[in-house]
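For this depiction, one protein chain was excluded, whereas all remaining protein chains were kept in their positions.
Should a chain be cited, it is by its letter among A and B, assigned in written order, with residues numbered from 1 in that chain.
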Amino acid sequence: MRIPCPYCGSRDAHEFAYLGDATLTRPDPAASDAAEAFHAYAYLRENPEGAHREYWYHANGCRRWLVVTRNTRTHEILGVAFARPSTDEVPA
Amino acid sequence: MTRLSTGGLIDRSRTLSFTFDGVAYTGHPGDTLASALLANGVRLVGRSFKYHRPRGIFTCGSEEPNALVELRTGARKEPNTRATTVELFDGLVAQSQNRWPSLEHDALSVNQWLTPFLGAGFYYKTFMWPASFWEKVYEPTIRRAAGLGAASELVDPDTYEKAFAFCDVLVIGSGATGLAAALAAARSGARVILADEDFRLGGRLLTENVAIDGAPARDFVARAEAELSSLPNVRLMPRTTVFGAYDGSEYACVERVSDHVAVPAAFQPRQRLWRIIAKRAILATGAFDRPIVFPGNDRPGVMTAQALATYAQRFGVGAGANAAVFTNNDAGVAAALAAANAGLTLEAVIDVRDALPSPLAAKAKALGVRVITGGEVIATKGKRLSAITVRTKSGTQTLAVEALGISGGATPNLNLTCHLGGKPVYREDIAAFVPGAVPPGMSCAGAVAGQFSLSDCLNAGTEQGAAAAADAGFARAAAPAPKAEETPTGIRAFWQVKAKGDLAFVDLQNDVSAKDVGIAHKEGFRAVELLKRYTTMGMATDQGKNSNMAGLALMAELTGQGIAATGTTVFRPPYTPVALGVLAGHHREKDFRPTRPTPTHAWAEGQGAVFVETGFWLRAAYFPKPGEKDWLESVNREVKATRESVGVIDVSTFGKIDLQGPDVGTFLDRVYINMFSTLQVGKARYGVMLREDGLVMDDGTTARLADTHYVMTTTTANAGKVFQHLEFCLQVLWPELDVQLASISEQWAQIAVSGPRSREVLAKLVDGHDVSNAGLPFMGVAQTTVLGGIEARIFRLSFSGELGYEIAVPARQGERLMETIMEAGRPFGITPYGTETLGVLRIEKGHVSGSELNGQTTARDLGLGRMASTKKDYIGRVLSQRPAFQDPARPIFVGFKPVDKAQRLRAGAHLLTVGAQATTHNDEGYVTSVAYSPTLGHFIGLGFLKRGLERIGEQVRAYDPVRGSDILVEVCSPAFVDPEGEKQRV
């Protein structure tokens, strides 16, 4: 499997570390339902069969966290973006 | 000898010697072991798996089910090697396998007489009485009888390599289709790789009597190879098997660099693993000739018609003194005629059809070949085939033949199309499965796609090659496809001869017969996957290439469902068996993983250090001195020296992370449970960080070097994990924070000097910096120079509990710093120590380390709960407050000392209340770390005990049955030495 890193180009997936579901947002720790929200955030997963937005970290490359959209049934990569978008960080 | 008088792509001017089962034979360059054996009249080469029936050479390629041999000897022995793929070399040694005492007289061939008992699944129904007999009697017997060849049990002496390649068009297979495709793609300028498992390009063209562009096919092969070789954008890879298709248009291949020589040349690997990333791939892997199921279809001498023709045409070998061919299709007849053309004595072609197409009938007539139409082979004779019985409408007749070629039609070699989940589709018109969905970027051309005529193959190859290159962005070249005549491709689907008699085999290697398919049907194992698993059909080393088609056709007939509805099992990698060594490459034995030496490694070696692996690092464990009887004596000396005077250790392996930017303080407050934004410049602080689930991830000290500049240390084990975590927090959770991170673990050497005299040593190193207690207080940090101008960071930290400093200098200065420290410390008897003493010092102090930070413990468990700030949020705060983590009964960090001070305590012991039964239910905790404390004169331990803090002074059992130990220990504070921490502050 190859991941088209927006910074480094197409690289073997072995260069990246995987974290999983990128649709989750860290809840507000001050909210009254924080305990329940953090439980869902840390433990519950949609785990879809099909398109999946997921975090990959280019550990053996540019060290950028990426959000990769990938089909979990076919492994086809549908899209890649930096987790932290920033115009000034794309190489010339 | 059955070498034909002329012909064959062999070099008859040179002779190669080889032995099989100790008998010496000769062959020629260009031979395979199989062709050379046949040329020497060796027809019995193996025994089958279950019944130990005599078996011969069945095919001419990598799908061979029968002719498996142990190739080479000693450490290079390769069991289960297919004689049909072994390129003959001078001095080759091979022996038959799975027989005892000899191939000719195999004792286990008695199993043949037990055949009525040994039907499919028999072992599931028996060997159960009595229960204890399975491991003791039945299983050892089965295990000895099972298996094929024997492993050498010696270290593989050869080396393997790995490589990546990238291309526009990968062409897999170099027959007519593959060559045409490669030519078309290459002429457009695309980067082309042409891979073929054979050692010679050409595929079937080396076997067939056909003309291309008006000349013999072999001339076309030679011209194509010459042109492709001349092009800089083409890489030809013969002896290279593409064994797997993977995601991202990746094809895994094995190049057999040295398997055709006795020993690899100097600096050459035996094999090379390629991962080829191809924009487009063309599968041109052709088709197999498949067997027909009939009684006795397994005797040595029975082989595919394609093999019969190939041995005659390509190798100049008659598979027997005379032969017949039994077929249901035009290609089978053509193969028979090709064999006859090469000089094989062909007694008859037996075709199940009532008539041959007229061109083939005419050719047969011209060659004087007898054709028996409407005929079936119903029996065979001979340990080595001597005769066959043919049944026609007019009766039966017996033909005396030594070889029988069989062809039940062509099975497209579509293995690779299934690797990403593609399911083959059945075509009634050609009685074959063709590729269904194929991997992205792959296209199939020629026989693999069900295009069996030569002209179709050449056209399809040319078209697909050009199209693939165009897809990859190259203009189509304007060369026409090579021209050839249409070859007949007619077939009448025919799977099994209905006749009583000997077993009729479906899977030759695993001895699955038509009767077994019947049992599976009766017992309900009808789905193809169940049929396969119950009978083991298709699970032999050919992975069903020879057997699947007939097996599922037989099942389809029994269920009446038809072949399309029955479906086929799918193929998975590898296409053919792959040496395990090549998949590892260089990463084996000592080179399994890289070794990270510390900056002072060479110095430590010079000091006689004993090293220990900690992750990839190699660290000094201790520094034995002459006369010391064991490691403990050395460690006791090192501990004592450090506590009483001064010791030194390289701590460069700790993770070091540089953090800069205006928001670093805020950032650290969010990742540590305690505050760092309030840390003064020039000070360091111990911090604990949690995972989001509330359990401790890591600990370490972080220092503030400037208002916007911190440097963090992590544990050795978690350096990478923490860095990745911090990057996640910054890039994903809080992108608004202005912080930059850099790992500086490799850039800085860090050496800890500890002990009451450490300040005096340090004073000699610094270039005038004030290192007094006032000038550099406990937890203070100095950025200065040492050794006359070397940049240095000095941290006044203490893991040992003694007055101590960690001095960091650029990594290349580490060794010099160590030597200088040793020189400066000489008057104080400075003592280098390693990880063992480091462990004793920290256990005596009750500091937690890797054994306690095991990912299962909370800050509260570790006695660090009070560090957590209540004024802020931080990673892990919310979930650390879950009820289970607040349970007062949770095991908590305490110390232990043996009640009988002479007794040894060991880490891993479980803790039980005195008098309680040793059960899981009564388990109250465990000991994590243990050391012999030379300071106290007895063993001490750290660990976790339920309600531990309330039980200080209580005696509990340290239960360690795996080491035969069960002792009483007293629960105590984990701080055994200097509990108030006064020594480090002086």
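Basically, a residue touches a chain if its C-beta (ideal position, glycine included) is under 8 Å from a C-beta of that chain, and two chains touch if they have at least 3 such contacts.
Note that contacts and distances are computed from a predicted model.
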Can you pick, from "Molybdopterin dehydrogenase", "ABC transporter ATP-binding protein", "Sarcosine oxidase subunit beta" or "Fumarate reductase flavoprotein subunit", the UniProt protein name of the chain not displayed?
"Sarcosine oxidase subunit beta"
Touched by the hidden chain, restricted to displayed chains:
A, B
Which one, B:14, B:365, B:498 or B:587, makes contact with the chain that was left out?
B:587
Check the options B:31, B:298 or B:692 and report the residue that touches the missing chain.
B:692
From the listed residues B:158, B:255 or B:330, report the one that touches the chain absent from this view.
B:158
Touching the hidden chain, out of B:8, B:30, B:149 or B:318, is B:149
Sites on chain A contacted by the missing partner chain, in the whole complex
1, 12-14, 18-21, 36, 39-40, 42-49, 52, 54, 70, 72-75
Which positions on chain B touch the chain that was left off?
49, 76-80, 116-117, 119, 122-129, 131, 134-135, 139, 142-144, 146-156, 158, 160, 162, 244, 246-247, 250, 252, 273, 275, 419-421, 515, 518-519, 522-525, 527, 529-530, 533-534, 536, 539, 541, 543, 572-574, 577-581, 583-585, 587-593, 595, 612-614, 691-695, 697, 850-851, 854-856, 879, 882-885, 906-910, 918-923, 926-930, 959-963
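Everything that follows uses one rule, which is that only the chains that are shown with their structure count from here on.
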Between chain A and chain B, tell me the centre distance in angstrom, where each centre is the average of that chain's C-alpha atoms.
27
Seen from chain A, its contact residues with chain B in the complex are 1-2, 10, 12-13, 17, 19, 26-27, 29-30, 34-35, 38-39, 41-42, 55, 57, 59, 63-65, 74-77, 82-84
Chain B - residues contacting chain A, complex
246-250, 277, 420-421, 440, 692-693, 720, 724, 727-728, 730-733, 735, 873, 877-879, 881-882
